[in-house]
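Structure in structure tokens, see below.
Every protein chain except one is present and positioned as in the full complex.
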Amino acid sequence: MIAQNPVFIPGPTNIPEVIRRACDLPTIDHRSPFFASVLHPAIDGVRKVLKQSNGETYMIPGTGTGGWETAIANTLSPGDGILAARNGMFSHKWIDMCKRFGLDVTQIDVTWGEGLPVARYEEILRADKDGKIKAVLATHNETATGVVSDIAGVRKALDAAGHGALLLVDGVSSIGSMPFEFDEWRVDVAVTGSQKGFMLPAGLAIIGFSDKAVAASKTARLPRTYFSIDDMRKGYAANGYPYTPPVGLFNGLKLSTEMLLAEGLDNVFARHARIAGGIRAAVNAWGMKLCAVRPELYSNTVTAIRTPEGFDAGRVVAHAHKDYAMAFGAGLGDVAGKVFRIGHLGMMTDSMALSGIATVEMVMADLGLDITLGSGVAAAQAVYRKGVTEKRMAAE
Amino acid sequence: MIAQNPVFIPGPTNIPEVIRRACDLPTIDHRSPFFASVLHPAIDGVRKVLKQSNGETYMIPGTGTGGWETAIANTLSPGDGILAARNGMFSHKWIDMCKRFGLDVTQIDVTWGEGLPVARYEEILRADKDGKIKAVLATHNETATGVVSDIAGVRKALDAAGHGALLLVDGVSSIGSMPFEFDEWRVDVAVTGSQKGFMLPAGLAIIGFSDKAVAASKTARLPRTYFSIDDMRKGYAANGYPYTPPVGLFNGLKLSTEMLLAEGLDNVFARHARIAGGIRAAVNAWGMKLCAVRPELYSNTVTAIRTPEGFDAGRVVAHAHKDYAMAFGAGLGDVAGKVFRIGHLGMMTDSMALSGIATVEMVMADLGLDITLGSGVAAAQAVYRKGVTEKRMAAE
Amino acid sequence: MIAQNPVFIPGPTNIPEVIRRACDLPTIDHRSPFFASVLHPAIDGVRKVLKQSNGETYMIPGTGTGGWETAIANTLSPGDGILAARNGMFSHKWIDMCKRFGLDVTQIDVTWGEGLPVARYEEILRADKDGKIKAVLATHNETATGVVSDIAGVRKALDAAGHGALLLVDGVSSIGSMPFEFDEWRVDVAVTGSQKGFMLPAGLAIIGFSDKAVAASKTARLPRTYFSIDDMRKGYAANGYPYTPPVGLFNGLKLSTEMLLAEGLDNVFARHARIAGGIRAAVNAWGMKLCAVRPELYSNTVTAIRTPEGFDAGRVVAHAHKDYAMAFGAGLGDVAGKVFRIGHLGMMTDSMALSGIATVEMVMADLGLDITLGSGVAAAQAVYRKGVTEKRMAAE
Partner (left out) sequence: MIAQNPVFIPGPTNIPEVIRRACDLPTIDHRSPFFASVLHPAIDGVRKVLKQSNGETYMIPGTGTGGWETAIANTLSPGDGILAARNGMFSHKWIDMCKRFGLDVTQIDVTWGEGLPVARYEEILRADKDGKIKAVLATHNETATGVVSDIAGVRKALDAAGHGALLLVDGVSSIGSMPFEFDEWRVDVAVTGSQKGFMLPAGLAIIGFSDKAVAASKTARLPRTYFSIDDMRKGYAANGYPYTPPVGLFNGLKLSTEMLLAEGLDNVFARHARIAGGIRAAVNAWGMKLCAVRPELYSNTVTAIRTPEGFDAGRVVAHAHKDYAMAFGAGLGDVAGKVFRIGHLGMMTDSMALSGIATVEMVMADLGLDITLGSGVAAAQAVYRKGVTEKRMAAE
């Protein structure tokens, strides 16, 4: 039996059939006008999703990790100061990259499950009188813990401190699924990847640079070629690319942004909020706790669920895979074995979410956890029915 | 939002991705050896699924209706007597076809929800002393009512009456999903289509003829060309086809039979039984009744559910389509407006079934029916968990 | 090595990628509004391609053979007189079908390579004083010989004889590729299939009925169910279908007609004429003869080429398949072994045609025929270059 269950990993997401087809092109000459007809609308679409009206936007064959490297390599020089908090596996990894590139990281360690410590940011920035800190890193949504942080707050901390550091934001698991305000938050570099809110296969890093970040690139001395935005800029200006682009992924990205904008970003965000709300209602019905420690930190794209003390959360993921052919996310790093994760971003319907909730209920019951079958489903159904009612009333 | 929910109609079924790809071939010369390399294994595979070792097997571009026509046009002559029971929309339609072809039908009307009246068959056959009845029609699984009938019983009735009529069986919604015994039941013509248990798109009628049915075709005088098995036989013998075959569908059928046989027919049947069992448990939890009037008539491929008196069952289907983007089957003919149907044959997993059950629960609650959310899901989960436990124990 | 050479069989044709994708749909409920959104535009598109404004148009899962059966079963009664000429394998087969259905065929045997004998038609019709002939069959394009016949001439013959027989036209290998005038020629039934000019996989018979043919169906007594246009009409009127339709093929047909009409039927016909002209120029350069005996009979969709006396033409097809992985058509029936065929209808570019010509040149040289390499290609290139020049001038 070939299972055709949806996946519940926090990326890559389930891919709509039309997007798969947009990506799966026959070979088309990337130096022909076709490429331009795809590239520029894709950029425009991404900018609308980012709500970015200033600066420049680039797509580079790679992943979010490549996006992080694009962000720092184009804006910073060896020895530059960085301020960053470590509140999950992905903030941890970006910090690690900065260190490898010879940057001087002021690292704030935070309990995993917490958000970015905005007040601490402000303190440290105020204390940085001679401006050694050139950039502040901020992970908008920690995929490892299901925690969304307050980027507007980080911006306020910078402003309150009167500090001119660049604001570099990892929006890998938020952009396209939760509100993101490039202009309003005065983000300097926003990083995401194709395989999350854009519902594409992995393979494209997507990076927005503010005017200020572009200006910084003129003097930044970290070495770069593959991830150089100067080369990208020249290529794009000539309707081309500095090397061979994955034309199909660009074509898919163009369609993806069209789909997101046609649905309406607010509707997309509301859908993610509703689906996440149903999943959190299920967790509550099971009597379990989230990894995220406070409601304002709850992510609408991924939910990390703590299993009882002494129970290896990895067993949920393994059993679901083996006996129900369904994929969930395991805990990573500090919370390995303590949480399992349900990804619910990108292409997802209420009915798909219910199949995931119903399946994980069976899995937990099979493993001896004290779960009433149907309880989480019922709680989520109540949320989803309400969503349908609201949609209908809105349409009337 | 492009929904990617599974369908719960009783055919066409959800199609496994690998089968879709096997069907979607580029143009290949159907007079090249490739066609033979697909045709003969597809036939062999179908015969294994039918459990047919005698006679001949044909695939003709068309649907189950074309299969019915193939069955009668190749075996009967104008004025021949037919015995048939009408217990649903599909038995009704086959009878209607016989009348149009000038056959003399002895029709037994049965309440929809009942199975084929085996005892009445025997009575009538015993009474047919001079053998005017040349064929008995038997709809194995009435897709309109979710009723499976006792084909072995029909065979016994023929034998008990010492009657030599051909046994023509409509196995459209049973073959490949529920036990079917061409040889053991001494079926003379078995009819199915590609879009049910074989998990393919609509487009192929699949018909098995016993040696006795083939012999009957030598003298049968109903006109036929498109559906002629004589032309088919000559074509196949030369590794060809009497006209242009849909090569992709044949290729898909070859793969489909490989997949069914690799899973093991008994396992395929057990999976259908388990999934159907979960759905019936849900119906019971909802306090609702099946259209099928007795447990031994319960179909493992489609469940028809009676809604309360005065409630238009069609509203369930319409609301599910409109507000949850999920397809269920409406009632047809005598039970239109009285039942809705959940199709659960072909490519289906427990988790997919649960998303259907969970969705229809919300639909019924939305429409004011007295349904406890989660109740049907919980009942089905209990069945599906048991299935997993049994599989694991079997593997140990 | 997986070859990706185009095919040069006279159907199924090379399928544009976008059409393959339109056909390869996931399962969609055929009782949902989606089906109506595909069915009616497809019908409208087909009618524009047929240039049919009166009567009705149907698509039935099947092939051209099924279309022939639809034509006769819905308009004729046992014993009705038919007038038909046999000038190739496909006219031969339609005549054979008529005989099997108990029709009384007046058959004119014509040398294969000749067109329909319009004058003989007129003579016979004039002689049929008491109107025993109910229908005249006319194969517009004999795929076996590459001969296009004069349907307007057949209409004139009927008119000149003052005869009221129905005009049933096989346009399988002409419709969508060569001018076809349903209204102007007062065609009563036009038959084609999905896998020729419509560039789809095999699987749909497409049939246009004039008002007069529809009227005839009211009294026609040949038995029919699968091919019944009465059932089709009722289904279509309810946005449905009398049985399970191949939704993907309908979706593909909708797109196909959109593409043909967007290109412009006159441009489509001009493209076929240009490509065919290049192939005939190549044949001439090789010093070979066509099967079609006069220029006005030359088909623009398939070219049948006579090989020298004593040379088995089948060797060309076999060698091309085996050593160059390219498919051409073999001779059939009376011209088996005497001709090979190049199909050049549907999705075909000049460059694709040149690869076929270049390949068959090598094949013939390999087999010892007296062919100057490059000679046919050069002759065709001259035609194709002129086409480009003409297109450019037209655009200026």
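All chains are identified by letter, namely A, B and C, in their written order; residue positions are counted from 1 within each chain.
We take it that a contact is a pair of C-beta atoms (placed from the backbone, for glycine too) under 8 Å apart; a residue touches a chain by one contact, two chains touch by 3 or more.
Remember, it's a predicted structure, so these values are computed and weren't measured experimentally.
Participant: With the full complex in mind, choose from A:Gly113, A:Gly248 or A:Gly278 the residue touching the hidden chain.
Facilitator: A:Gly248
Participant: Can you work out which residue in A:Ala330, A:Ala358 or A:Ala379 touches the chain that's missing from view?
Facilitator: A:Ala330
Participant: Taking the full complex into account, find the residue in A:Lys156, A:Arg186, A:Arg224 or A:Lys289 that is in contact with the omitted chain.
Facilitator: A:Arg224
Participant: Against the chain that's been left off, what residues of subunit B make contact? List them.
Facilitator: Its contact residues with the unshown chain are 17, 21, 26.
Participant: Spell out the interface residues on subunit A facing the chain that's missing from view.
Facilitator: Spelled out for subunit A, the touching residues are 4, 7, 9, 11-15, 20, 23-24, 26-32, 61-66, 68-69, 96-97, 100-102, 193, 195, 201-203, 222-228, 242-249, 321, 327, 329-330.
Participant: Over the whole complex, note the residues of subunit C touching the chain we left out.
Facilitator: These residues touch the chain not displayed: 1-6, 14, 16-18, 259, 263, 271, 323-326, 347, 349-352, 354-356, 358-359, 361-362, 365-366, 372-375, 377-379, 381-382, 384-385, 388-389, 391-392.
Throughout what follows, only the chains that are shown with their structure count from here on.
Participant: Average the CA atoms of each chain to get its centre, and name the chain whose centre is farthest from that of subunit C.
Facilitator: Checked the centroid distances; the maximum from subunit C is A.
Participant: Taking the mean of the C-alpha atoms as each chain's centre, how many Å separate subunit B from subunit C?
Facilitator: Inter-chain centre distance comes to 35 Å.
Participant: Roughly how far is subunit A from subunit C, centre to centre by C-alpha average, rounded to an integer in Å?
Facilitator: The computed centroid separation for subunit A versus subunit C comes out at 54 Å.
Participant: Distance from the CA centroid of subunit A to that of subunit B, rounded to the nearest Å?
Facilitator: Distance between chain centres, rounded to whole Å: 46 Å.
Participant: Two-or-more-chain contact residues of subunit A, please, as numbers and ranges.
Facilitator: Counting only residues that touch two or more other chains, subunit A contributes 17.
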